[in-house]
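Only a single protein chain was left out; the remaining protein chains are all shown in position.
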Amino acid sequence: MTKYLLRRLLGAVPLVLGIATIVFFAVNLAPGDPTLYFLSPGMTQEVVEQTRINFGLDQPVHVRYARWLGAMLTGDFGYSFSHSRPVLDVLADFLPNTLLLSACALGVAFFFGILVGTYQAVRQYSLSDSAFSVVLLFFYSMPSFWLALMLILTLSLFARNVWEWPIWFPASGMTSTEYDFLSFGGQVRDRIAHLVLPTLSLALVLTAGIARYMRGSMLEVIRQDYVRTARAKGLSERVVVFKHALRNALLPIITLVGLYIPVLFGGTVFIETIFAWPGMGRTIVEAINTRDYPLVMAGSFFFASMVVAANLIADVLYAVVDPRIRYE
Amino acid sequence: MKKVLAIAAGSVLAACGGGDSTEVSGDPFCQAVLPRVAAYMEQARSQHPTPSDPRYGGTVVIGSIGEVADGLNSAISADHSSTQHQQFVGLMTLVNYDAQLNAQPYLAESWEISEDGRAITFHIRQDVYWHDGERTDANDVAFTYEVVTDPLTAFPNAAFWDHYVKEPEGVEVIDDFTVRISLEPHSEFLDPFRTLGILPEHLLRDVPHDQLAQHPFGEQCPVGNGPFVFVEHRSQDRWVFEANPAFPAALGGRPFVDRYVYRIIPEQTTLLTELLTENIDVYLAPRPDQAQQILDDPNLELLAYTFRNYVFVGWNSRKPQLSDARVRRAITMATNREEIVQAILLGYGTVANSGVPPFHWAYDDENVPTLAYDPTAARALLDEAGWRDRDGDGVRESADGTRLSFSIKYNTGNQQRQDVAEIMQAQLAQVGIEARPQVVEWATLLQQINTPTLRDFDGVVMGWVTEFKLNDMDLFHSARIDQPYAWVGTHNPEIDRLLEQLSVTVDREEAKEVWREYQAAIVEEQPYTYFYFPDRLDGVNRRVRGAVMDARGEWLNIKDWYIDPASR
Amino acid sequence: MADTMAASTTARARARGGRRLSAFLPGAPQLAAGRWGAGGLALLVWLGCLWVLVARLARVVEALGGSWDERLALATLVAALATVWGWSWWDAGRAEGPRRVGVSQWDLAVRAFSKNRTAVAGLMVIVVLYLIALLTPLLAPHDPALQGDLISERYVGLSGAHPLGTDQFARDVLSRLLYGARISLLIGFVSVGISVTIGTLLGAIAGFMGGILDGIIMRVVDMVISFPQLVLLITIIALFEPSIFLIVAVLGLTLWPGTARIVRGEVLTLREREFVQAATALGYSKRRIILRHLIPNALAPVIVAATLGIGNTIVLEAGLSFLGLGVQPPTPSWGTMVADGRNVLLNAWWLSTFPGLAIVFTVLSFNLVGDGLRDALDPRLRS
Partner (left out) sequence: MTQHEAAGAAKSAAKSAAKSAASSAATAAANSAAPSAAQSAARSAANSAAQSTEVEPLLAVRDLRAWFLTDQGVAKAVDGISFAVREGETLGIVGESGCGKTVTSLAILGLLPNPPARLMDGSSVSFRGQELVGAEEKRLRALRGNEISMIFQEPMSSLNPVFTVGDQIAETLRLHRRMDRKAAHGEAVRLLDEVGIPEPGRRVDEYPHQLSGGMRQRVMIAMAIACAPKLLIADEPTTALDVTIQAQILELLAELRRAHGMAVMLITHDLGVVAEVCDRVIVMYAGQIVESGTVEDIFVRPAHPYTRGLLASLPSVGTPGRRLASIPGTVPSPLHWPEGCRFRARCPSAGEGCERAQELVALGDGRAARCWRVGT
């Protein structure tokens, strides 16, 4: 198994470097120049030149690429001038927040996707089955930013001011301003309250996708002989479905992890902007607008490596769950 | 089965619960500085217990779409909210302006100007301490002056210090609390000292000036001497400040609120929701069409006041269609700017005829001619200038056939500038002018209009935030035609003369007369079609009391804000 | 023998009656016969086009000499009326007798597809949508860019003059929605067209040729796929000047890897099949085999991917517009309309809601049709 892992990792390195190179040239060949972003009245020409030198932007493209590649291999991702901090510090600030949000969204999506998919498969052709299908497809076809705005409107604003519901959710930020003074229990509740709307906005689209795959996969498995054997052994329907059938139906779902991670990261660009979530997706977009080359490249480098890692984890997970697969 | 559900639910919660991202910045400078600040604050709290007045206590939360881009590092800051945090929150400036824009003592107890007007001597207060216990003295002021006037620092507002003698000769420390700065006599010479936050010399003296921009002091661990002490900054999320118990009693003592939090929320719909659901107390600069919601909510109050930024369309006089001043005047007359103020700003704004803001002492709208909305006069002016619609396609052409058609560029993401371009397109069409709105990405647009050899634009929708010392030299003076901001390429000796005179007239009454002449010349030349001075709007929760906001800024008297004890 | 004779005469009589009915109301006879899908659509299109002809007669006449899109709209109107009437006449005319039941793979697929009610509903919505998009120059009540009186007509709610209200420039939301449909559907259709063609070609070559060529293509596919689509799009579009052509080109060039992977998988399985070996034995050139044999057989999953792709692309375009990088003003697209309306969600709710709903229902229809096609074309599921 470890030989397989090594082979996959070695294969991933050129892949991720390739992506970073594409982004490097895409960003550097484009018109516009970062120092202009700092202009304000009275900035003389020498000042402009001075800033360019300060940020090392006066070199030709290929020199900068060679220097950037060399630095990156030694782990130095350069300096982000829109945040005026080393790029790694910026990533250290934002990447965990995106991972936290993505992990919750993925967890919720898979949890409810599998539950709903299984329920639909067990209750095939019933009214609830087709009802779920239509509702799920409705969410699957919705742009996540529109869903996010609607959630804010309803579960945050109307819930509190118009419908006066007992619970309503904060519309932005990771924690409330009183977070530091709350008890541990209070802090967890506060964090979760802040996570509900962004996670829902990201997860609903994925849940719909996963539920559809799960339903198909479950229907396939329920027809198998070993499920009938399990019933013939006298096991209850719940054990048959949730132990014997579910384990086998989950196998194809695992590969979805690799498929959905890029979609998830793409979604964070909107969700983090709308919910003021200090995450990587939003930072990259802002970095692109401010021509913060090092941050854009480092960000896409990490995004790409996380996606490759996710695919690798999905394959390893697949081998763990399905004994028939053995990677040599 | 129950076990399966439990594990799944547990893992989901655990993943959501963990991942705390408050962290003390890893930078060695910060790790050295922050403990000293904490220690001194501990000591200060015991020395200056909170007075029993009920107004003390509580937290005020301000929400805005933008990050405090340069933090408290006044050596590199160009961003409006950064300068305000330096002036009124974390640092101190030598002087402050009162409501009539007259300089008042602040860090400088008093100051005198030499007879020949070539030097100012400031006397520094002796009861102001940095948040790490060091006393603020003249060396800090001298150090800060040297930093901002050294070209190596690339201080964005370097133009402020045009008429001051550069370091090191320009500044002299006489004794611990007295410093003299030499300058050539010019108008509003105190204004730069109102905007410049004084930096701690004992912490930054050995940082090379060209490295200041990348120094962690600004955003990760600023140490100031102002009413609020820096606690924490989570990038793109929030800034947290605490009241500074050691703030001099003579200047009002520690602020009423215990904590001030500044939250960054990029989406304006979310910001409004957070204000309406009382998660934030102040929503900075909501859009005019969100004002109605704030007015309808009993808990909220809408502050609206004229501000010192204005929106305009600059015309590139190098282009054949726009080289003739009559054409530029006709364009302005064909645009119903009053209606635009009503339409886009819902009335929260005043039509502008020049770069002088309404609250400014130089503002005078009685005897300065204005170009009112008058399409027929515009058509006549265009005919007179030789532009007639010869082929009946609805667009005028010059004698040699060039069509009176040009693009109006604006940057992506700015809704108001997009609105201006789109409305002009519709209104200019009625007088036979074809204006094509064209969106350009922000940095690309700057490069196109700032590069002297390029100047790749016809019309561009832009906006300036002026300081109180108005200075159009960089914009219209023909000597500076190759400077980044001389977009419109004006060649007008009359305007050059008036500009030079303005920059050296010290006395305000005398200057008013020159300003009137200058504004008349600008209307004649019409390099810009000045659109409006948008009112600054702020949504404030009624639980926040004592807040005064005007053209000088929103954080003006934040140290005097207090939270209504009942709703804390 | 006798009774079969009688049966056919009554059938012919009924057919003649059917024809007379379809002459006035095409689609009605099929509807009566219970084929609500085809019948319903025909009747809807017929009545819709008639209404356009009558209600917008002035515009129709004016369109004769009008710009290209007005002439295109006119042509579509006439073509729609003709095809519907002709089809209904031919279909009603066919004697009730045993209908020749096609057995080819496509006939089976069509029959399986038409049994799936939601998929047919989705198809109907799409056909109507494309028709509306083409007929917009005649349909739209106002000029989408016409700015009304900024004082009185701004943010006016649903009213007679403006059935879906007005926006911040007092422009008619309904007209902008119709013209927005053209843009969104166009972007969805063209960019998927580009990505599917590139994807199919490269996938087939990679699958059939194998070796280093396959390696290279698959590495590129892995690279583009493992990068969050949206971030790649934003990087490229934000750095150059956003315009419809750039968006379509960039979408087309970044979405093809998905199709390439599907086609390569299909081709790998097809390559082993006998009829391909037979073709190589007959000495066909590699190009001919790929184009004539491999691609047609690999079309089924590609069509499904393309249909789902159009829905996904419309959502992507809306996303770009939300970030201000999509279609630029004053051309309306659904994405820009939702983005413009989001800041006034509370007092002018209709600005974002209607385009948002339009996006959801269009994408929903494409997804429904995509699912229906997947089930109909997938031999395994048709057991």
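In this document, chain identifiers A, B and C correspond to the written order of the chains, with residue numbering beginning at 1 in each.
Definition applied: a residue touches a chain if its C-beta (ideal position, glycine included) is under 8 Å from a C-beta of that chain, and two chains touch if they have at least 3 such contacts.
Computed from a predicted structure; not experimentally measured.
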## Note on the structure
For the chain not shown, touching visible partners are A
### Message
Using the touch definition from the top, which of A:Gln59, A:Ser128 or A:Thr229 touches the missing chain?
### Response
A:Thr229
### Hidden partner chain, touching residue among A:Asn28, A:Asn248, A:Thr283 or A:Ser300
A:Asn248
### Summary
Touching the unshown chain, chain A contributes residues 224-226, 228-236, 244, 247-248, 321-324
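The criterion applied here is as follows: only the chains that are shown with their structure count from here on.
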### Query
So how far apart, in whole Å, are chain A and chain C when each is placed at the average of its C-alpha atoms?
30
### Task
Please compute the C-alpha centroid of chain A, do the same for chain B, then give the distance between them in whole Å.
36
### Of all residues in chain A, the ones touching two or more other chains
30-32, 149, 153, 157, 273, 289
#### Entry: For chain B, residues that touch 2 or more chains besides their own
267, 269, 413, 441, 444
### Task
Flag every residue of chain C that touches chain A in the complex, lowest number first.
118, 219, 222-223, 225-232, 234-236, 238-240, 311, 315, 318-319, 322-323, 335, 338, 342, 345-346, 352, 356, 359-361, 363-364, 366-368, 371
### Task
Please name which positions on chain A make contact with chain C in the complex.
14-15, 18-19, 22-23, 26-27, 30-32, 134, 137-138, 140-146, 149-150, 153, 157, 262-263, 265-267, 269-270, 273, 281, 284-285, 288-289, 296, 299-300, 303-304, 307-308, 311
## Note on the structure
Within their complex, chain A touches chain B through residues 30-34, 36-48, 50-51, 54, 79, 81, 83-85, 89-90, 92-94, 96-97, 99-100, 103-104, 107-108, 111, 149, 152-153, 156-157, 160-161, 168, 170-174, 176-178, 188, 191-192, 195, 199, 238-239, 242-243, 273-276, 278, 282-283, 286, 289-291
